[in-house]
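Dropping the structure in here first, questions after.
Only a single protein chain was left out; the remaining protein chains are all shown in position.
== chain A ==
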Amino acid sequence: MSAVAAPGASAARLPGAGARPSRPRRWPARVVVLAVLVAITAWSWVAVDVDLAVIAHNFSNAQNTLVQLFQPDYSFFGETLQPLLETIQMAVIGTAVGCAVSLPLSFLASRATNPNGPLLGFVRTVMNVVRSIPDLLYASIFVTVVGTGALSGVLSLFLFNLGIMVKLISEALDGVDRGGQEAALASGATWLQADRAAMLPEVAPQYVSQTIYVLELNIRASTVIGLVGAGGLGMLIDRVRTFYQYHYLSLVILEILVLVLLLELLSSAVRKRLVR
C-alpha cells in the first residue's frame, strides 16, 4: 500500500488539515417541529369532533345509495350531453380569456420584468386579492349578480385562472436568467421591447404548459361551481341529487372521470414535448 493510506486508516489525516467540524445538533429543532405539528392536528381533531363510529352507525342508510351509485343508468346519457358540452365550453372560454389576460399581467407582476415599483406593488396586491377568493365564492357572487347559467361560470373561471396564471408565470419570470434582457437594454431597447424579445421566449414553454394545466383545473372547477347555479354539469348534478336519482348521478360522475382522464392524457403528452 502506498504512503497515502486508504480512508479510515488512523494515520491517514493530512498534516495541516486542521480540526474537523463537530457534527451540528439538529434533532432538538426537529423534535419541536414534530411536536407542534402533532399538537395542531390533535387540537383540530378534537375541535371538529371527528367520530369515526358515525360512519359505521350510518352505513345502513348509505347502502341503498351506494347500490344505485354502482348502477349508472346509461339511458340518461342523452340528457347529459348538453350540460357536458356546456362544461367544456365554459372551461375553454375561461381558459382562453383568463390566460390571454394573464400574460401581460404576469410581466407587470414580476420584479424581473417591471422596473416600476409602485405599479409592481399595485398589480401584486390586486392579484393577491383575486387569488385569495375561491372559485365557488366567485360563482355564488356572479350567480346573484348576472343570474344562473354559463355566464356566471365563465366569469368565475376567468378570475380563478387569472389568479393562478399570474402567480405561476410571474414567479417563472422571477427565476429566468436575465442576461438576454440586460443585453437588450444595453442595446437601447425599452423595457417593454427587452421583456418581449428576451424574457417571453424563456417562459413561453411554461406558459403553454400551465395553460393546459389550467384547462384541466377548469373542467374540474366548472363541475363544482355548477352546484351553486353557474351552469354546466354541476347544475345537472345538483338537480339529480336533489331528487335522489343516484343512478343518474353516477353516470355524470363517470363522464367527469372520463373527461378528466382524457384531458390529463392530452396535457401530459403535450407538456412532455414542451419541457425539453
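Note that a residue touches a chain if its C-beta (ideal position, glycine included) is under 8 Å from a C-beta of that chain, and two chains touch if they have at least 3 such contacts; residues count from 1.
FYI, contacts and distances are computed from a predicted model.
Per the UniProt record, the chain missing from the shown structure is "Phosphonates import ATP-binding protein PhnC", taken from the list "Phosphonates import ATP-binding protein PhnC", "Hydrogenase expression/formation protein HypE", "Thiosulfate oxidation carrier complex protein SoxZ" or "NADH-quinone oxidoreductase subunit H". One of A:54, A:145 or A:204 touches the chain omitted from the figure, and that residue is A:204. For the chain missing from the display, the contacting residue among A:189, A:227, A:254 or A:270 is A:189, taking the whole complex into account.
Chain A meets the missing chain through residues 177, 179-180, 182-190, 192-194, 196-199, 201-202, 204-205.
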